[in-house]
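Note that this complex is displayed minus one protein chain, with the remaining chains in position.
Chain IDs A, B and C follow the sequence of writing; residue 1 opens each chain.
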Amino acid sequence: MNELSAQPLAGEPAARVLVAGASGFTGALAAAIVWGHPNLQLVAITSRSDAGKRLDSLYSRYRVPLELTELDLDRLEGIDAAIVAYPHGAAAPTVAALRAQGILVVDLSADFRLREMETYERWYGEHGAPDLFGTGVYGLTEIYREQLRGAKLVATPGCYPTASVLALAPLAERGLLADIVVNAMQGTSGYGRSSDDLVHFSAMTENAFPYKTEGHRHRPEIEQELAALGSPAPVTFVPHLLPLDQGELATCFAQTTAPVAKEEVQALYRERYADEPFVTVLDGPPNLRAVRDTNECHVYVTVEERGRVIAFAAIDNIWKGASGQGVQNLNLMLGLDETAGLV
Amino acid sequence: MNELSAQPLAGEPAARVLVAGASGFTGALAAAIVWGHPNLQLVAITSRSDAGKRLDSLYSRYRVPLELTELDLDRLEGIDAAIVAYPHGAAAPTVAALRAQGILVVDLSADFRLREMETYERWYGEHGAPDLFGTGVYGLTEIYREQLRGAKLVATPGCYPTASVLALAPLAERGLLADIVVNAMQGTSGYGRSSDDLVHFSAMTENAFPYKTEGHRHRPEIEQELAALGSPAPVTFVPHLLPLDQGELATCFAQTTAPVAKEEVQALYRERYADEPFVTVLDGPPNLRAVRDTNECHVYVTVEERGRVIAFAAIDNIWKGASGQGVQNLNLMLGLDETAGLV
Amino acid sequence: MNELSAQPLAGEPAARVLVAGASGFTGALAAAIVWGHPNLQLVAITSRSDAGKRLDSLYSRYRVPLELTELDLDRLEGIDAAIVAYPHGAAAPTVAALRAQGILVVDLSADFRLREMETYERWYGEHGAPDLFGTGVYGLTEIYREQLRGAKLVATPGCYPTASVLALAPLAERGLLADIVVNAMQGTSGYGRSSDDLVHFSAMTENAFPYKTEGHRHRPEIEQELAALGSPAPVTFVPHLLPLDQGELATCFAQTTAPVAKEEVQALYRERYADEPFVTVLDGPPNLRAVRDTNECHVYVTVEERGRVIAFAAIDNIWKGASGQGVQNLNLMLGLDETAGLV
Partner (left out) sequence: MNELSAQPLAGEPAARVLVAGASGFTGALAAAIVWGHPNLQLVAITSRSDAGKRLDSLYSRYRVPLELTELDLDRLEGIDAAIVAYPHGAAAPTVAALRAQGILVVDLSADFRLREMETYERWYGEHGAPDLFGTGVYGLTEIYREQLRGAKLVATPGCYPTASVLALAPLAERGLLADIVVNAMQGTSGYGRSSDDLVHFSAMTENAFPYKTEGHRHRPEIEQELAALGSPAPVTFVPHLLPLDQGELATCFAQTTAPVAKEEVQALYRERYADEPFVTVLDGPPNLRAVRDTNECHVYVTVEERGRVIAFAAIDNIWKGASGQGVQNLNLMLGLDETAGLV
């Protein structure tokens, strides 16, 4: 533990928090949010590849002056909760080890999002902790809030499922969705820190492109959640990469099982999200800058002349699409105000 | 006429060309392409707002050292052809005046694209030259090549219809398209030069958003052309603005009237476009950088597991989506090599 | 006054604040900072051109739900302080009218920065309130902190002088500066909201250029302040515009009046800024992302082999370079914690 540089806090913290995998984009942001959180104490940040470096040397804008260490599962005394920002597949064994020591876990990977092992294996390969599979709560806060209160293991949704399901949930809950197309786009932070020709500035500036056009693993996750809400509809899903850092837009096209009128649908959305602290239903199309560096989700819905619903949701893919929502859920797990530490 | 600074050319030009409205983004590019064209002589460039300025003072990278003048319809002697880059609605009267003097016209506006006056009036208002309405050839070169040879008035398609129809034409021609969703995105050059808060660099960087979500006037144009090809299917169309200059992507989702297999569709596309000088069928998804500053259209098609066709087309919105295609058509009108002066 | 939508605040505010000219980039940010300030109440925001609009319709990311009104100097009862974000020249008369009613004023324009009327007139033209000229405190907080406590009128420094003087102050205070070159660069927010071909996204992306190469009016301001600190040295100053929104870097090259050693100069800087809440002396060159959306100034100094000092300062040009520093000073004027409401 990094006692000397542990974060000063007024009063006793609600939890002492570890962020594992803190040198990647979402892990670093999770560390930054916990660092600035009024009720949480960031006591350790770990990284295999960058152990020994200070986080503010990698991400100066986050201003977290802690040193990254290698995770040592034998020295976790005093840790109450962990946010795990590991790659899919690699997360599960560490999550299991942390849970075995009674530590609350918010997992940012896909390892505990899906409910069917067969689906998991098709898209991600063998699971690293099959005994735990199916035991986590799916952390789409606006849908599963009650189950999240007091949960021990939470699987943070993928960024695309977060935006897509929030864009469609009011209709899905009424069983109104028939056939769905999700055209999604996000910035390069969604690609992760791992260096690659594709995300070199010289390759990405003045560029944009679709990817995973033969099938993206967020599709079964979106279908799973829409079905759980009441609309077991097939989803066509195509993501695109844009020349910007943080931001994600889901443009969703849906045929409905019964005719719907524009005003009616817009009223339904306003009502559904009226009390949500982080979802705002707009009167016109959203833009990515308005939600950047926030945990906000901006939603707009309309119905075109011939009856197709078009629903948009804009989020910051590493905030509401990952680490922000992770902390939102951690707040609920700990009985804190859901919005604490978030903007 | 700007005789002194008229463009030097080896040999007699095939045509002496005027570009009207040359201070906007598409007009300036049209002037630049004509300036560099081996068979055309750029003899005049006009602009109301920027008369008296040299084009290279506005667009230094195009290196066209001519002075912009006000268009004087009484002094057009010696002009063989004109490219008109006026706003929709404003173009028609000027096009009519030019045609009355026997000048070949490539119109970049929407004024002669639609075939139903009722549709035109709904989306654009009163038409400025109703006698000429319906007399132009729709300048989607890959579809109307034969009619374009020797045509006198050509309506250059909108950028979104160009990309969308090229993405879907091989299926449309077989009558295979049923229900269509076009999710399109383009850079800020598509917004035009007219200054506006929205396209200030400070507003657009790190941003992206859908617009015209309640109906965009390119939709009836896309439907008109798909119907003309054999697939009178309804189209849902949503455009987005991206933080880049030149580039446009149409991501098209189509249900088919009969089941289609991926390999079959891909073969169909390769065959359909095999001889097209500016359409390349790729083996994977396109990207915008590959077509920037070119007249190329990159197409990719796939069929997802449950049978929906996903077809992509990437173009440079001011080249193949406007001025480049305009010159491609002018080449045909003049009996020149279709690719002359283009890259 | 916009009573109904005035900002809710826990407890009695330290001041009720007006932001005049709140629809421009710096005015809007000033309004946003005051809106989020724990001790200030934003009671009115004014704009001539955008009166009637809500600020969050212009700048959604700032989330300030107040309506812009026209400034009415006859209805300012209850206003304790004003931040004036008017163009140079236009600010002075309004500042005078506000001061005449006893309202504290933070002026973001250049109208009260210079000490010689002759210099003002050369660079800005006739002054709009000559009686007040010379009565304001120059609001470079780190230099004039004591005079700012309880001041009635504060002239917020230009963005370039803020960065340049902070980069050079420790040496200027010792009288060590001889000959100075400041090469500065900033993002397009520094150009202002006023639309213009130059800052259209299509013109600015993949571009950068020097401007005002024959003389920029921030040069006399930099020279005035370095002289006031003890180094009346000539300054060569060239600014550049970069393809980014917020951020400014001053790269300063200085000959010294006596030889200096690198370690010595670096120690001097660390000592000079040790207690400054918003100035951080780095161990290596700064970058703009680290200070974006903050009131921070990141400084680095080195001495090259042959003895020339190279000093860098990075700020967010609309935060520490304008509105952030404006609020920092307003805090001092009101006896509040200097850092209140700032990040």
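Some points to look at:
Heads up, the rule we're going with is that a contact is a pair of C-beta atoms (placed from the backbone, for glycine too) under 8 Å apart; a residue touches a chain by one contact, two chains touch by 3 or more.
Source: prediction; values computed, not measured.
Looking at the complete complex, one finds that the omitted chain is in touch with A, B, C.
Checked against the hidden chain, the listed residues A:T188, A:T236 or A:N331 yield one contact partner: A:T188. Only one residue in the set A:E67, A:D111, A:E142 or A:E206 touches the chain that does not appear here, and it is A:E206.
In the complete assembly, the contact with the undisplayed chain comes from C:M185, out of C:A30, C:L76, C:V154 or C:M185. Only one of A:D74, A:E118 or A:D197 touches the absent chain when the whole complex is considered: A:D197. The chain omitted from view is touched by exactly one of C:S49, C:T236 or C:T339, namely C:T236. Only one of C:R174, C:R292 or C:K320 touches the absent chain when the whole complex is considered: C:R292. Seen from chain A, the chain kept out of the figure touches residues 25, 58, 187-189, 191, 193, 195-197, 199-202, 204-206, 243-246. Listed by residue number, the positions of chain C touching the unshown chain are 181, 183, 185, 187, 203, 205-211, 213-215, 234, 236, 238, 240, 242-247, 249, 251, 253, 284-289, 292, 300, 302, 304-306, 308, 310, 312, 314. Within chain B, the residues in touch with the undisplayed chain are 60-61, 205-206, 287, 289-293.
Operating definition for what follows: only the chains that are shown with their structure count from here on.
Centre to centre, using the average C-alpha position, chain A and chain B are separated by 40 Å. Averaged C-alpha coordinates put the centre of chain A at 37 Å from the centre of chain C.
In terms of their C-alpha centroids, the spacing between chain B and chain C amounts to 46 Å.
Multi-chain contact residues of chain A (touching two or more other chains): 205-206, 287, 289, 292.
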